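Missing here: one protein chain of the complex. Every other protein chain is in place.
Think of it as A, B and C in the order they're written, each chain with its own count starting at 1.
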Amino acid sequence: MSTEKGETRRMTIAEALREAIREEMRRDDRVFCLGEDIGIEGGFGGAFTVTLGLSEEFGHERILDTPISEAGIAGAAVGAALTGMRPIADVQYADFLFCMMDQLVNQAAKMTYMSGGKVKVPLVMRAPCGATTRGAQHGQSPESFFIHVPGLKVACPSTAYDAKGLLKTAIRDDAPVLFFEHKLLYGSKGMRAEKDAVSPTSEVPTEEYTLPFGKGVVRREGKDVTIVAKLLMVYKALAAATRLEDEGVSCEVIDPRTLVPFDTEMVVDSVRKTGRLIIVDECNRTGGWAGEVAAEIQEKAFGYLEAPILRITAPDTPVPFSPVMEKFYVPDEDRITDAVREVLRWR
Amino acid sequence: MSTEKGETRRMTIAEALREAIREEMRRDDRVFCLGEDIGIEGGFGGAFTVTLGLSEEFGHERILDTPISEAGIAGAAVGAALTGMRPIADVQYADFLFCMMDQLVNQAAKMTYMSGGKVKVPLVMRAPCGATTRGAQHGQSPESFFIHVPGLKVACPSTAYDAKGLLKTAIRDDAPVLFFEHKLLYGSKGMRAEKDAVSPTSEVPTEEYTLPFGKGVVRREGKDVTIVAKLLMVYKALAAATRLEDEGVSCEVIDPRTLVPFDTEMVVDSVRKTGRLIIVDECNRTGGWAGEVAAEIQEKAFGYLEAPILRITAPDTPVPFSPVMEKFYVPDEDRITDAVREVLRWR
Amino acid sequence: MIRPPRESLVRMYQRMQQIRQLEEKVYYLFLQGDMPGTLHLYIGMEACAVGVCENLRHEDYITSTHRPHGHAIAKGVSLKAVMAELFGKSVGCCGGYGGSMHVGDLAVGSVPAIAIVGGGVPVATGIGLSCKMRKTDNVVCCFFGDGAVNEGAFHEGLNMAALWDLPVVFVCENNLYAASTPIAQAVKLAHLSERAGAYGIPGVTVDGNDVLAVYEVVGQAVERARRGEGPTFVECNTYRLCGHSRSDTCGYRDREEEAEWKKRDPLLVMEENLTEAKLITPDELLGIKEAVAREIDEAVQFARAGQTPKPEDCMQHVCAEE
Partner (left out) sequence: MIRPPRESLVRMYQRMQQIRQLEEKVYYLFLQGDMPGTLHLYIGMEACAVGVCENLRHEDYITSTHRPHGHAIAKGVSLKAVMAELFGKSVGCCGGYGGSMHVGDLAVGSVPAIAIVGGGVPVATGIGLSCKMRKTDNVVCCFFGDGAVNEGAFHEGLNMAALWDLPVVFVCENNLYAASTPIAQAVKLAHLSERAGAYGIPGVTVDGNDVLAVYEVVGQAVERARRGEGPTFVECNTYRLCGHSRSDTCGYRDREEEAEWKKRDPLLVMEENLTEAKLITPDELLGIKEAVAREIDEAVQFARAGQTPKPEDCMQHVCAEE
């Protein structure tokens, strides 16, 4: 395809991420990947195919298969990053970030500060999140833990275009970046395909580009209610907005793309217009990202709010296995639609 | 001392915690302590003297010294709790909770749920928090991470009376409890004393008592502004309230005592009266507990709020070492006083 | 070599058949789209779970992994309860809350499986501690794969169990791969049991496809544990005769290697051993096999007929009811 932006191709998120890694590894010798099952011949290319085929071009030194040692992976990434490399580490499921929490929170995030700004830790930690009938230890959305760690940046792309542009920025950033990828958005095909996946593809320019951190995007303009959502929830919010259009309700849907830094301004501007805010998030409710946004916006846009800010999140339970329960657990269009109607009752 | 409540003695928090452990260990064979340096002869009784002397009464089997193995300690506590014991585990500094995060988040918190309610995990994890010029890896207040983990309960006592009553409840609870103790509140004497400590003592009944989770306490009644604060910040909030009294401002100070479950009702009731809310917290700002409270209260008390809810927290930085910087980092009376004046400008 | 009593031999063969046939059925149902979630099957490794658990009492414990069906069945969780759990039904052994990766039932000593690689190791140490503190002579067998021996939790758990002479048997199922990763890309040792020395405990490697060998070696370790002499590390050499998960086609394995191991299928090995020693007739074996097939069908029926949880049931069981 060709637009005013130049040539583009349709791509899945998995493909876009792979291309971002490939381009950055070509551009910069210091960039390398490490993780479990990422480069084995005849293997998976990581749990969700993102690194598939890369070892052929870059060899096994730069697509480095590790033992199952999450603390070792993250610690090694910190050490390599401190001394001139730019590692992209992979954790098969975001749930396993808890096995490397000390390395991420106490070391990666703090080394720059503890050194008085003398060292840098340019590492990227890629983590697939989201519930997919794998149960309590393979379906968490732990993004909110990491927004609470000063020194870390947090990215959450929901389209292939964003995924590529943000991953390239993450790799070039001198700070450690947690890069969350939703399992149902990869659009992986073949043996690693996911049931119920949204698999969004988008037009991705052939020409190189990066996307800045801290800049959200308005996915849909509207004037009655602002909905902020990330990752898979962007699609649920858009579906709800489409449905509500028939009822004559106009929703503005914002995708922040990065959680740290966060585009507070974009949300404040929107709320000044709509007077109503709903945050949709697959993280658990208490202590989650949705609450952070609510707290920040009620402060920054106090005079403009015509209704309480509502949070539509996963409940405060672990991820249940049984598909009917999981469906209840993950926020859906119905809950979003109801919430919109509720805030509209405040006039 | 003798009041309508019966006989009491003045006690420090460290003493009150020790007494709670002693009473519960006497009452119930299944209760035991494990951790690093908790019971060594001639040693410290844990990093902050809480378990000092207990091995004399209960022996080294029940006051179990461990290697430096946080994942091992927490995992062993889970295993013991699953099979009929009631472990009280000790992490020397709350910062090291990150070394056992997988055990706490993926296992302790989820085993009951994953089993469909068939198993229980009655363990207590005691964790000293707060900045005390020890720098970035020994001064964190990581409470907020744990309110975001469904399946965990979180307690934060600020007085000796509460510490004893809540710890006994925690030990008897069938759910895993994270029990945060502020380093500057222990009131430890002698070689482990802390500089700048508040060392509050309180009257503690000789008669046995427990305190329920989820019930806050109004530390000071007022009508103009509600201040919610926990741990050390309770004392800073009270000091600010006293100072503001001279200016004719009446502050209500609420200490929630447990974060999960949280006494939302008490805060909502207070805000209905005052119309203004400030949350004071030593946790980092973004994604922290203060934001959770703000999000919840703006929703539950929307029509009553006359000003935006303000958060007075540690900034989004690691804990700095240099005492002047640390003093800036920890919320103080001045910042609270300023915030109160600010919310009062909204009329 | 110890010869277990005939009833024990029959039970072991029956259990191995139960596991094999359940897994084959489950795989079929999964491919048909009848079964939700993901799956890690135990096909080819049956002799490990069964040889280990034949040494255990009802009151003893096991901990398990992301590949738990075989362990749970060997410890005594019913086929029906396992099957129903895989279907996400309320009558499943975890009420449908757990799913494939968390199968287990503490009522028979099978701790709901921990699917974090290595995560079960310190938990088993804690169970051992509890068995000792409660002054029982119970033991815990802790199952984990070759991949788990490089996790920090493994290290911390083994060291503590060794230090305190806890009644734990650490059973490493070395099937040569962790997902797609061959063992040589994970550890620089010929035998994983060499790691035992680092904790000052005995380590032994055994043919994990020979149920009688596993039974014997683990039996000694269990006895040692019961006597209060501490843990043992047992490495069982075995092989997955299936993919790592779901529709994995094992592109990372050598087809010849697979064929070699297929010849040493633990069910074949046991059938040969038993018939050669004339302990069981081929007809009897066939009878057991057919009986198990009927049990499996019943289990599927039971699971299909079972109540599906209500959506809002997901709000329950976050904390234990007091």
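Going forward, a contact is a pair of C-beta atoms (placed from the backbone, for glycine too) under 8 Å apart; a residue touches a chain by one contact, two chains touch by 3 or more.
What you are looking at is a predicted structure, and each value in this text was computed from that prediction instead of being measured.
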Where the missing chain makes contact, among the chains that are shown: A, B, C
Touch with the omitted chain, as defined above, among C:Met35, C:Ala186, C:Val211 or C:Val234: C:Ala186
Sole contact to the chain not displayed, among A:Ala77, A:Ala94 or A:Cys156: A:Ala77
Candidates A:Ala175, A:Ala237 or A:Val343 - the one touching the absent chain: A:Ala175
Contact with the hidden chain (one of B:Ala71, B:Ala108, B:Leu232 or B:Cys283): B:Ala71
Hidden partner interface residues of subunit B, rising order: 36-37, 40-44, 65, 67-72, 95-96, 99, 133-138, 191, 195, 315-318, 320-329
Where the unshown chain meets subunit C, residue by residue: 150-156, 159, 162-163, 185-189, 194-195, 197-201
Residue ranges of subunit A at the interface with the undisplayed chain: 32, 61-62, 66-67, 69-72, 74-85, 87, 102-103, 106-107, 111-122, 150-151, 153, 173-175
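To be clear about the criterion, only the chains that are shown with their structure count from here on.
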Chain centre separation in whole Å, for subunit C relative to subunit A (CA means): 36
Subunit A and subunit B, separation of their C-alpha mean positions in angstrom: 32
Multi-chain contact sites of subunit C, meaning residues that touch two or more partners: 94, 96-98, 102, 114, 116, 152-153, 318
In subunit B, residues with contacts to at least two other chains: 102, 106, 113-114, 150-151
